[in-house]
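Take a look at the structure below.
One chain of protein is taken out of this complex; the other chains stay put.
The block that comes next holds chain A.
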Amino acid sequence: MQGPVCMILNGQRVDVADVPPTTTLLAWLRERRGLTGTKEGCSEGDCGACTVGLRELGPDGKLVTMPACACILPLPMLHGREIVTVERLAAPDGRLHPVQQAMAEGHGSQCGFCTPGFVMSMWCAYRSEPRPSPERADALLAGNLCRCTGYGPIVAAASAAHDLPRPEWDDDDAAAAPTRLATLPTTALDYEADGRRFIAPVTLDELADAAARNPDATILSGATDVGLWITKRHFAPATIIWTGRVAGLRELKEDDGTLTIGAAVTYREAAARLAAHWPDFGKLVARIAGAQIRALGTVGGNIANGSPIGDMPPALIALGARLQLRHGDKRREITLDDFFLDYGRQDRAPGEIVTAVTAPLPGKGLHLGCHKVSKRFDQDITSVLGCFALTLEDGHVRQARLAYGGMAGVPKRARAAEQALIGQPYTREQVDAAAAALSDDFAPLTDMRASARYRMQVAQNLLLRDYLERTTPGVETRLAPATEGV
């Protein structure tokens, strides 16, 4: 259906028909709506100064409130959603919201430029969960950078907000939100402005059809990659096809011992399920970006972008995941490792879409160890990621799938190292042999994140760490995980 982008902004319905589809929410708020409380610190999703509250109705019809980076969010992605900016939080009579008051009283701002973003992250959490522990606050705020305060007062404020009286106006507003959202169209969107098109189908068939008919179109899911092409490379495609409104792509299913993750499932949505089956996978997801990016970034996007340093593929490859693709009505399924052909090249035809990834649920004796190493602990891109799925039986390695990120032009299995382990007793000697074999598997690159030498050394050491964790549980092998939850 041709039509405008329909959304709720700070409680009011707004229909937008006059901005190019690649206009970011941030630019629109600041330049068109005069809402300058939301700041731009980087325009790449990394600093959180632009954080807004994003609301939608979940599959169960319940209200979901999550933080999002306005700077990389193309405006049409707000179709059918509600946006809350910092200007909305105080009561109509000017009383500050508890998260604002706690920040102001607790010296949580110095220059104040990061502050609206922190306030919004804290507000989203305030609306959704109880008082955060310091570790939980770390997770909630990992996507917000502050250069002035050193964070202590901010973390304290996130907790102190819960000591202040409930903001009845905000509770009332949340209660009214589902009704507001229900007034927005649920049909497909076909938005055109400035000679460029943004299509948002609602069924999988429509999506597959649209993609097949427009093989040059850009498929868009969470925009946590594509948004940066827009802000940094001035990317302005003629047609964008957004997956985010296709209910069928946002499903997480378990049957016949298989977990199926729809391509448009976000990190945030997938995290709990992954953590339940593979605790280390859960910890890995918690270290992908910050809460804002995890709310939007999708599993399918993380795979489809083909990046050698995406965090989902190594873990999924280690689990023996398979990828489902669809071109028009032609469906096919391949192993996930086969999808990654070479740096920048994937086994995906123009117009073909990724629909889901499946992984066998853990069988007996299988354990997945995930080890992400990056310059900074939280919200950093992987230098080296090692994901090791081993099935041990009577002290022997029955099955081994070792997958790495950051070691080659694609996420890749270490076949030689696997061979050094399979069928062997699981001993330090064998692990050392597997580590040595890694130099047959990989010739990593040097870049700003790490040198080739470091990458190789860490890749080897991670096998040892994984071994120690499986065999000597008493030994401390990781620096206390700082954050808690996704």
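As a convention for this text, a residue touches a chain if its C-beta (ideal position, glycine included) is under 8 Å from a C-beta of that chain, and two chains touch if they have at least 3 such contacts; residues count from 1.
Quick note on the criterion: contacts and distances are computed from a predicted model.
Trainee: Have a look at "3-isopropylmalate dehydratase large subunit", "Xanthine dehydrogenase molybdopterin binding subunit", "Tryptophan synthase alpha chain" or "Heme chaperone HemW" and point out the UniProt protein name belonging to the hidden chain.
Mentor: For the chain not displayed, UniProt's protein name is "Xanthine dehydrogenase molybdopterin binding subunit".
Trainee: Looking at A:Arg13, A:Lys232 or A:Lys253, which makes contact with the chain not pictured?
Mentor: Result: among the candidates, A:Lys232 touches the missing chain.
Trainee: For a quick check of understanding: of A:Gly152, A:Pro215, A:Pro350 or A:Gly395, which residue touches the chain that isn't displayed?
Mentor: Of these options, the touching residue for the absent chain is A:Gly152.
Trainee: Out of A:Ile8, A:Cys47, A:Leu204 or A:Leu336, which is the one that touches the chain we can't see?
Mentor: Candidates A:Ile8, A:Cys47, A:Leu204 or A:Leu336; residue touching the omitted chain: A:Cys47.
Trainee: If the missing chain were put back, which residues of chain A would it touch?
Mentor: 27, 30, 35-44, 46-47, 49, 85-87, 89-90, 96, 99-101, 103-105, 107-116, 119, 134, 137-139, 141-142, 144-155, 231-232, 234, 371, 373-381, 383, 447-451, 454, 457-458, 461-462, 464-465, 468, 475-480, 482-483
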